[in-house]
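A single protein chain has been removed from this complex, and every other one stays in its place.
Going in written order, the chains are labelled A, B and C, and every chain counts its residues from 1.
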Amino acid sequence: MKKKELRIGLIGCGFMGRTHSNAYNRVKNFFPDLEYQPKLQAVCSRNEEKVKSFADQWGYASYETDWKTLISRDDIDAVDICTPNNMHAEIAIAAAKAGKMVLCEKPIARNLEEAQLMVDEIAKANVRNTVWYNYRRLPAVTLAKKIVDSGKLGKIFHYRSNFLQDWTINENLPQGGRAFWRMDAEAAGSGVTGDLLAHCIDTAMWLNGGIMDVSAMTETFVKQRVHEDTGKLQDVKIDDACIFHCHFENGSLGLFESSRYARGHKALFTLEINGEKGSLKWDLHDLNRLEYFDNSDESIIRGWRSIHVTDGDQPYMDKWWVPGLSIGYEHSFVHQAADFLKSLESNDVCAPTFKDALETQKVCESVIDSAVDKEWKNTNVEWT
Amino acid sequence: MKKKELRIGLIGCGFMGRTHSNAYNRVKNFFPDLEYQPKLQAVCSRNEEKVKSFADQWGYASYETDWKTLISRDDIDAVDICTPNNMHAEIAIAAAKAGKMVLCEKPIARNLEEAQLMVDEIAKANVRNTVWYNYRRLPAVTLAKKIVDSGKLGKIFHYRSNFLQDWTINENLPQGGRAFWRMDAEAAGSGVTGDLLAHCIDTAMWLNGGIMDVSAMTETFVKQRVHEDTGKLQDVKIDDACIFHCHFENGSLGLFESSRYARGHKALFTLEINGEKGSLKWDLHDLNRLEYFDNSDESIIRGWRSIHVTDGDQPYMDKWWVPGLSIGYEHSFVHQAADFLKSLESNDVCAPTFKDALETQKVCESVIDSAVDKEWKNTNVEWT
Amino acid sequence: MKKKELRIGLIGCGFMGRTHSNAYNRVKNFFPDLEYQPKLQAVCSRNEEKVKSFADQWGYASYETDWKTLISRDDIDAVDICTPNNMHAEIAIAAAKAGKMVLCEKPIARNLEEAQLMVDEIAKANVRNTVWYNYRRLPAVTLAKKIVDSGKLGKIFHYRSNFLQDWTINENLPQGGRAFWRMDAEAAGSGVTGDLLAHCIDTAMWLNGGIMDVSAMTETFVKQRVHEDTGKLQDVKIDDACIFHCHFENGSLGLFESSRYARGHKALFTLEINGEKGSLKWDLHDLNRLEYFDNSDESIIRGWRSIHVTDGDQPYMDKWWVPGLSIGYEHSFVHQAADFLKSLESNDVCAPTFKDALETQKVCESVIDSAVDKEWKNTNVEWT
Partner (left out) sequence: MKKKELRIGLIGCGFMGRTHSNAYNRVKNFFPDLEYQPKLQAVCSRNEEKVKSFADQWGYASYETDWKTLISRDDIDAVDICTPNNMHAEIAIAAAKAGKMVLCEKPIARNLEEAQLMVDEIAKANVRNTVWYNYRRLPAVTLAKKIVDSGKLGKIFHYRSNFLQDWTINENLPQGGRAFWRMDAEAAGSGVTGDLLAHCIDTAMWLNGGIMDVSAMTETFVKQRVHEDTGKLQDVKIDDACIFHCHFENGSLGLFESSRYARGHKALFTLEINGEKGSLKWDLHDLNRLEYFDNSDESIIRGWRSIHVTDGDQPYMDKWWVPGLSIGYEHSFVHQAADFLKSLESNDVCAPTFKDALETQKVCESVIDSAVDKEWKNTNVEWT
């Protein structure tokens, strides 16, 4: 069967530009049966030397240095946004208005206002869209979703999730610029809340439903850092750490924490869900494993099961190797790319959409507000 | 050398009566060099048959059925309180007034008012005292204290601690009576906050200093249970789950959670502390292990160390077996009994004292208040 | 009910003297319902000062310095042998001839010839007896036995077991004398084979049946050490490490290894058994856990279960605390003491008997022979 092409225009050559480019490159090898296959039509970044080299490395047919040019091209079907957060809204809205499909790195925006505008414009333009909350598509996490949806856990009492790192403890790290825009509130919107907790929140609501209200605290441990753009010591305005507890719509209690000051943890995204009949645990450092407790097991031989999610009957794993052979972080992006392509074929949405990501943004905004005002905040989340 | 005797009068024959009695019985075998040795002079419980049998089983020289009689006896040096929480204050105060040393199970009281009164009366009576926050004296936890105090962790950023159980999920469990007084607010004062979080808080402040303010939420998942005394379905007034975050005096952020609805966890007391230079982790299910991350290790071979705390140079372990051979839960009580006896010899206090336990009570009270009022509360803790 | 007394005479005040004495001391507290209770009648060691102090510490009513005197006493019902291995045979045989029950530390003898003689004399005397292969009675190991016997594992394919230590790597450690008799072949018979592998073998045959033939190798890494008795550098004649593979009677393959040169392992006794329908794993460093794989679990949620063996319905655990609260190494001895006392009541044997221990000795002897001759050896084990 002749494949149809989805012509991709990717904007941004940083870390996420690499993960997305890799995803597109692997789809054909591992999901050969898809009706649509991606074509790496163009990549865009302001620095010509860099973007040229990136295009060569990843196999893009062309490059641009102005994203507006890229969006205006007729030979681009889908715009994929991998820029710093402060560019997301403008590009996404322009792309939607140009009738392009829009794929966007998370968080979709720096704040709720931007996010709402994006969602409105995308709705108006009625274009296909998805947001790269990639962790949903690690097989162990997808399996967790299957287990939750099956009812095996029963009524849920608790949900907890962390995302712990330690890379900014060094007080001599700068803020801003190419490498450290995540530490500059102007570029990033927030610190760990948008960067890390947003992942925890997206996965949590996907698995356990809407978060209704939050009580949060944040901290900035290093108060001033040199800014890469100005060369001057400036106040750090992002949150280095953020903790909140909350109620889910289903009555369960939530507990979330994120930090870049948790010494010894590189990228420890964890989640745990406790239900009446069973529980689940997972962490990103051992991403192929899911731990599952089934209370219906015979009591004397009951215990947490360590499931090595690498068998062909487990999510996505029929596409890869044989039982026992691990896959890695980047595969989550491959799966999302494949699922987006499949959604063209099946004419479904590819969740999470911008609308879903807006709900996550509401929680993030409520968290920041709660920390500032030192009081509980309602999120006004509508999760379906 | 002729040993001196400390004549113990123990009140209460439940779970804690057993752990304390065992502790006294083992001191001579494992701490033979102490100047003072406990003598099990009398045990007291209202049910004569039960107390008689208990006295025989544990080697008490006599028994009483009225605690006032026990306190009035001249041949008792120290009163050890293992009753439900609602009896702690009255007994402790009476014992202190009678000039007895007072040892008391935690939490010392149902609320801050009772606790303050106890501390005042004990201060007035100027009697030796200690509270059985036993977990401090598990060797791995004691080693954690040594590491923190050595400065190896540097400035502390984060402290988190859980105590998760699942034994009350069954909605047919009753409240009240001998077996289930912990689920009756009248007898227990609170639910998981006093029963479980109090342990987490005591250990946390011992390791990381005073908790200054808290923001909490609590939940009672099963709203009504039959009361053992009345046979009637009554409102459950204890907290089934409690979550709070807080600031420590040293500027670090704290995160605490406890529940009896965390399916799959039997008695999962965990703690973790993240500092600039290193981190520590521990949990009660593998109580002989301490995990330690030392950031000064060479970078390519750096990782969390799993320390099996069973060597003779590790806390308390010279008293037991040989490297690699585990000890259990009950040993924490043996160590506290030994340390109390040693404090008579050295004329030091045996922490935690009632005064220390009062500070923990302040945090518990603030947590409950914060949950009720849905706002941050100052604890007024004075930790030294 | 009036308790009956079993009057114990214990010989040897070393490490094992302590574990046995503790066991007898704990029985009444934790197994109060037994018809027979131990009475610590006498303890014996050559050094009077030491034995006197030991008697005081552990509550023995009297002491002796000559084991023959102890055996000749009318007020001793049972002789418990905790001496170095080279004394086992003589004492056990004398005790049996004197009509005493005999309890003996493992291995029962230095070699098969001694062991056979002991078994013959005990049979002739027809006295109750047991050998302290204590690890069978750790709850997780006893649970493993229950699972195997239930047929849940199906046909067995593999059994593997290690016992790894690292305490003799230092080449300046001496051999012989009080502290290091285990490194002196004259006193110990063998090195790791009798000291450590004997445990692995006893547990293995208990769980998986007789070992039929063996192919082994041994090594002595440090060839000469100063002898404590002579002060001279002498050849080391024990095995520092021993490895063997074998066939079990049931057709499964066995693999065993022991070493005192396995850096990083303190007392890592492990076992694993793989059957058609399921598997089990356990190790001594986390002795309260048993790992169990049940192949009949639904395939996508199948995994090794980590069972925390601390619930009241798990072996022996109704005697201790509440779910989640660990017990330690020494409890295995308490359980064996209790089971021996119960065997008086039920008039059963208390396995492993000397006869059972003889079978383990056959395997040990075959292993040493195989290593020397560099060929397979039949064990002539008769296991029932």
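Here is the rule we go by: a contact is a pair of C-beta atoms (placed from the backbone, for glycine too) under 8 Å apart; a residue touches a chain by one contact, two chains touch by 3 or more.
The model shown is predicted, which means the values in this text are computed figures rather than measured ones.
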| item | value |
| --- | --- |
| Absent-chain contact - pick from A:120, A:297 or A:330 | A:330 |
| Full-complex contact with the absent chain, from C:257, C:283, C:339 or C:356 | C:257 |
| Absent-chain interface as seen on chain B, which is shown | 143, 146-147, 152, 290-292, 294, 297, 299-308, 311, 313-314 |
| Positions on chain A where the hidden chain makes contact | 15, 19, 21-22, 25, 28-29, 32, 53, 56-59, 165, 167, 265-268, 284-288, 308, 310-311, 320-331 |
| Absent-chain interface as seen on chain C, which is shown | 153, 157-158, 160, 164, 166, 169, 215, 217, 219, 221, 241, 243-245, 247, 253, 255, 257, 259, 261-265, 274-279, 293, 295, 304, 374-376 |
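Everything that follows uses one rule, which is that only the chains that are shown with their structure count from here on.
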| item | value |
| --- | --- |
| Fraction-based call for chain B against chain A, same above half, different below | same |
| Distance between the centres, which are taken as Cα means, of chain C and chain A, whole angstrom | 55 |
| Separation of chain B from chain C, taking each centre as the mean of its C-alpha atoms, in whole Å | 36 |
| Chain A and chain B, separation of their C-alpha mean positions in angstrom | 42 |
| Residues of chain A touching at least two other chains | 304 |
